[in-house]
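All protein chains of the complex are present and in place, except for one that has been dropped.
Read from first to last, the chains carry the letters A and B; within each, the first residue is number 1.
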Amino acid sequence: MSIRVEHVSKSFSAYPALRDVSLTMNDREFVALLGPSGSGKTTLLRILAGLEAPESGSVWFGKRDVTGDKPASRGIGFVFQHYALFGHMTVAENIAFGLDVMRRSARPSKRDIAARVEQLLELVQLPGLGKRYPSQLSGGQRQRVALARALAREPRILLLDEPFGALDAKVRRELRVALRQIHDELGLTSIFVTHDQEEAFALADRVALLNQGRIEQFAAPAEMQSGPASAFVREFLD
Amino acid sequence: MTAAGLREPPAAKALLILAALAYVALMLLLPLGAVMYEALRKGWGLWHAAVTEPDALASIKLTLIVAAITVPLNTVFGIAAAWAIAKFDFPGKAALIALIELPFSVSPVVSGLVFVLLFGAQGWLGPWLDAHDIHIIFALPGLVLATVFVTFPFVARQLIPLMSAQGRADEEAALTLGASGWQTFWRVTLPNIRFGLLYGVLLCNARAMGEFGAVSVVSGHIRGQTNTMPLQVEALYNDYDFVAAFAVASLLALLALVTLALKSALEWRYRHELSAVH
Partner (left out) sequence: MASAPASRSTPLPGFGLSLGVTVLWLSLIVLIPLSAVFVRSGSEGWHNFWAAAGSSRALAAYRLSFGAAALAALINCIFGLLVAWVLVRYRFAGRRLLSALIDLPFALPTAVAGIALTALYADTGIIGRILEPAGFPVAYKPAGVVRTVEPVLAEASSEVEEAALTLGATRLQTFSRVILPTIVPALATGFALAFARGAGEYGSVIFIAGNVPFKSEIAPLLIITQLEEYSYAGAAAIACVMLLISFAVLLLLNLLQHWQQRRVG
């Protein structure tokens, strides 16, 4: 699913978070939104998700204008920075949530849902942990559950907000590999926000570097390194 | 913190602890003990007779009915207020919260007075109510209104900080997963706030059952009809029927102890939950 952002602007009570941002991402691309804090990258991600509404501009998924659409109807999966797992539900219940709340007519049978949960647990390499509670898992495990939960409804687009921020270096590396693998396997279009340059360059096909609400450069890592588009880019990459 | 505690010499420490305990014992336990003592002084038989006397039973029933109406109403309100305040941004939040807490700083008697001014014989709506033979003051509706006023903020003030601290992430996650607003509320928000909610309901209930001043003003003090338990206690006391007064009071005191016990139990479990989940 390709994504097109056209002239999107957004302010938070006089503070301009995004200024006339335009971007086109191709189907099955893995894009990183990189930048210092306050650059607007998380705001852009949340606008893509429908968690914030832009003041002007539009967002297109494929041929559909989704600018006014609710998050539920956009066909996205969202992974939050601190996982936002439902503490009172088991891992299996968390993952099944997106399917459990479907309208009766569209909802798969209990058996199908359970099978899907198992399938997803295998995908994120947490087989057999369905009955545990989030509080009983490690940070890395919780992140995997959050990922599995976001994938349950077979979204075409996966959005991740600093997904590895709270984890230690070794776990981050493992999860990075796992994420890329899942992205490739499922043919997703993925966009993830990070302030870590190394991570962005390791994972993404193309990187969008943001600064104070504008895109400084949007290119493949190699290209960005050999030909930085501005002084900011050059300094940021050092 | 423990290190700081070691700094005072053991003697001073012990003295302070004893002083604190003595204060609590004197101010809190003694009155409680006095009620129980006076209630049972003339034996279980008299106690039992006092609490099963028809007017006493009627007052118990009335207290329960008033609480049964008041608590759900203020609970729904509290949830609505906390949802609006904690999950959204809008100007005037601080003012709204201050207004919600207003009943706490109003004297109970004034809390009852306001409804007499509205619905009493000489009140704004008095003549209209008379013409339609609707009774609010000196009847159940008045009692309920006064109690609702007095217990208004309890659930809200418990939930507002709790839900504010929990933020929006869980609800947003549920939305991205396709849940509707109600589904999000029932399956995600409610379980997250259940202990805070129970706590608020508990306090609301304790106050609703024990309210005296406000209810006294709107009640009419008609035995067997418009006396709640606290009012019945006053009535019996004014009749010099001390044993009966203390007997009914002992029931209320028991309620207070049960409330306290439940509250402590909730606090213990609540802290556990709150730290474990996030």
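Here is the rule we go by: a residue touches a chain if its C-beta (ideal position, glycine included) is under 8 Å from a C-beta of that chain, and two chains touch if they have at least 3 such contacts.
Note that the coordinates shown come from a computational prediction; the quantities given were computed from them, not determined experimentally.
Contact with the undisplayed chain is limited, among A:G40, A:P54, A:G77 or A:G98, to A:P54. Contact with the omitted chain, checked across B:A68, B:L99 or B:I134, is made by B:L99. Residues of chain B that touch the chain left out of the display are 1-5, 7-8, 13, 16-17, 19-21, 23-24, 27-32, 34-35, 37-38, 76-77, 80-81, 83-85, 87-90, 96, 98-100, 102-110, 113-118, 120, 122-124, 145, 148-149, 152, 168, 171-172, 175, 180-181, 184-185, 203, 206-207, 209-213, 216-217, 229-231, 233-234, 237, 245-246, 249, 252-253, 255-257, 259-261, 263-264. In the full complex, chain A makes contact with the omitted chain through residues 12, 50-58, 67-71.
Basically, only the chains that are shown with their structure count from here on.
In whole angstrom, the spacing between the mean C-alpha positions of chain A and chain B is 46. Taken together, the chain A residues at the contact with chain B in this complex read 49-51, 70-72, 76-78, 80, 82, 84, 86-89, 97-98, 101-102, 134-135, 149-150, 152-153.
The residues of chain B lying in touch with chain A in their complex are 169-170, 172-180, 183, 187-188, 191-192, 273, 276-278.
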